[in-house]
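Missing here: one protein chain of the complex. Every other protein chain is in place.
The chains carry the letters A and B, assigned in the order they are written, with residues numbered from 1 in each.
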C-alpha cells in the first residue's frame, strides 16, 4: 500500500465529512506510521515535543496581549488614532493593519503571532467600520505573514541552521523583499477597498483631531514604542517582548485607562486558551505528519524532476516555488522549511544559486502556506478572531496571494535586489 | 538470511557539519561491510527529531540511530553530564586515553544497561571556541563583566561565573540579534559553527580557551539492533568503530583549518590565553558540581582525572 497516497486520502475524506482539521491530520498520520512500521508511541511523543520550542510561546502571549489591550481600552485609542490619520481614505483601516503588521513583524519572528497580535486589535475595528469579516480577516492573515519575512524571523533562522548560512545576513536580505511585499499588500488592500467601498466614511482629515487622538492615546502608542525600543536597545529579546507586551497591556488597562476588570482579564485568558487550543493544537499531529514526509522520502522523489531543467536556474527556482506552494497547503510551515531545505539545498547550491537568496526565496514561498487551506495557521488565527469560517477567510485571502506570487517570480529571474543589502553591509560572501 | 535492512540515521546539524561527517562515513562503511544488505539513510538538519527528542525516541524505537552531543544525553543519563564540565578533558591525549580505554567502555555499557540505548562510537572531539565583541582576552581578568550568551545549562553558567564573566542564558534563536544589539557581548560555539554563522562579521575577537570539549557519539536503538542478524550487526559495529576513528582524525584536521580561516579570511584577532589559571578554577567548578551527585558520578570524575596523570 502506498503510504503517502493513503495518508492523503484519509486526510481529505475525514476533513470533508467534518472531522476537525488537527484530528484529520492525526488520523492520516496513524495510517502513515502503520504502513512504515514504526511504534505508534511516535504520535504520543510528538503530541508533546511539538510544543517544546521557546519561541512558540510568543503566539499565545501576543494573542493575550491583544485581548488585554482590547478589553483595557488601548485598542480603541489605537483605532481612533489610525481613524483620524487615514479614516478619510478608502481602506484606511485595512492599510493601517498592513503597516502595523510590517512594524510588528520587525519585532516578532512568527507569522501567526503577527496575525494574532495585530488582528486581535484591528479586525474588530475593521468589522465595526463595515468591512466584510472575511476581508478583514484576510488582510490580517496576509499582513501577518510579513512576520516571517521581515527580521527577526523564525523561518529564516530554521533555514540558516539547516543550511549553515549566516543568520544576520539572511535577516538583512529579508528587509527589502519584506518592505516591497508590504507595499504590494497595501496596493491590493486599497484597490479592493475602493471596489467594495470599505471604509472612508469618516469626515475629512483634520490635524486638530489627529493631535487630540494622539494625546488621548499616548499610552496606547507607548506599547509599540516600549516593545520596539526594548528589543532594539537590547533591553530584552523578542520572545521576552511578548511577555512585556502582556504586562504593559495589563498595566495600562488596570491603572491608566482603568477599563480592565477581573472579568475582562479572565475572559482574555479564556479567549487565548481557545485560540491556541484550536490553532496551535494542530502542531501536535502535524509534526508526526512531517516526519512521515521525511521517512517516505517525498522531497527526494520530487527532486528527481529537477534533472529535466538542467542548469536553467530560474526554471528550477520556479519549479521549487510551485512545489513549495503546493506542499505548503498540506504541511505546517516550520516542518516544511526543515524537511525540504535539507533535501533541496544541495541541488540548489550545486547550481550556483546564492544560498542567501534561496533562503529568502524559501521563506517567501513557504510563507504562502500560512495562507492556504487546509493547513494554514494564519488563516486559522484570522478566522478565530473575525469569527468566520476557514472557507470564508480562505476565499478572502486569494487576492492577497498575488503580491507573494509576483515577488516569487521576480526573485526567480533576478535575485540581486535581495542579496545586495547583506553584501553591502558585510561584503560579498567569503 | 535476514531481509535487507533500512536504517535511518539522523542528526541536528547542517550538511557538512561534524555530525554529518560521522553519519555519512558510517553510512558508507555500513553499506560496504554488509555488501549492501544494510542501507543507511542519512537525515540531516533535525528532519527526524531534534537532539532533545532523539534519545527518548531511540528508547521508544521511533528513531533508529542518531548523533547526539554529550550535553543532550545528560538529562537521560546523568553520568554524561560529566562531559559538560569545564576542562574535564585537559588535552587531546587525555580524551583518547579516557574514551578509547576501560573508562569509556564501562560508560557505554552503563548507558546501555540504564537506558537501552547503545553507544556505537564516541567519535571525535570538538571544542567550543569563545568569541566576543569587546576586547581580546588574554587572562581571566579580561573577562570581567563580559556578557556571555550561554545555553540554559547549569555547568556552563557556573563556569563562566567562576571565570568572572556574566553569563546570560538565552535561547539560540535570540542570540544573533542579541549580539548585534549588545544584549550579550559574546558566546562560545563549536568552531565550524562560528564559521558557518559568520560570527567573524560581528565579533572581532576569538580566544582559544578549549574550556568545553564536546563529543558527538553515534547511538542506536535496541529496536533497530534487534532487527539485525549477526552478520549485519557485525558489519554495523565495525562500520561505526571505523567511522569513529575517521571522525577523530578529520575533526582534528578541520579544527586547524577552521581556526586559520577565522584568523585570516575572517580577520578575527586570535588569542591563546594561558590555560593553567582557567583549569585551576574549573576544577573547583567540577568539585562543586559533583558534590551532590551520585557515587558513580564522583568515581567517573576521579577515573577521568586519574587518566590525565
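In this section, a residue touches a chain if its C-beta (ideal position, glycine included) is under 8 Å from a C-beta of that chain, and two chains touch if they have at least 3 such contacts.
Throughout what follows, contacts and distances are computed from a predicted model.
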| item | value |
| --- | --- |
| Absent chain [UniProt protein name; select from "Cytochrome ubiquinol oxidase subunit I", "Recombination protein RecR", "TRAP-type C4-dicarboxylate transport system, small permease component" or "Acyl-CoA dehydrogenase"] | "TRAP-type C4-dicarboxylate transport system, small permease component" |
| Touching the absent chain when the full complex is considered, from A:274, A:305 or A:350 | A:274 |
| Options A:159, A:306 or A:380, residue touching the unrepresented chain | A:380 |
| Absent-chain contact - pick from A:89, A:236 or A:345 | A:236 |
| Contacts of chain A with the absent chain, listed as residue ranges | 14-23, 26-27, 30, 40-41, 43-45, 47-48, 51-54, 56-57, 60-61, 64, 235-236, 239-240, 242-244, 246-247, 266, 269-270, 272-282, 284, 373-374, 380, 383-384, 389-391 |
| For chain B, residues in touch with the removed chain | 56, 59-60, 74-78, 114-116, 152-154, 157, 166, 168-169, 171 |
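Heads up, the rule we're going with is that only the chains that are shown with their structure count from here on.
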| item | value |
| --- | --- |
| Chain A and chain B: spacing of chain centres that average the CA atoms, whole Å | 34 |
| Chain B partner contacts - residues on chain A that touch it in the complex | 38-39, 41-42, 45, 49, 52, 54-55, 109, 151-152, 154, 157, 160-169, 171, 231-239, 291, 294-295, 297, 338-339, 341-342, 345-346, 426, 430 |
| Contact set on chain B toward chain A in their complex | 8, 13-17, 41, 43-50, 52-53, 56-57, 60-62, 170-171, 173-174, 176-178, 180-183, 196-198, 201-202, 223, 265-266 |
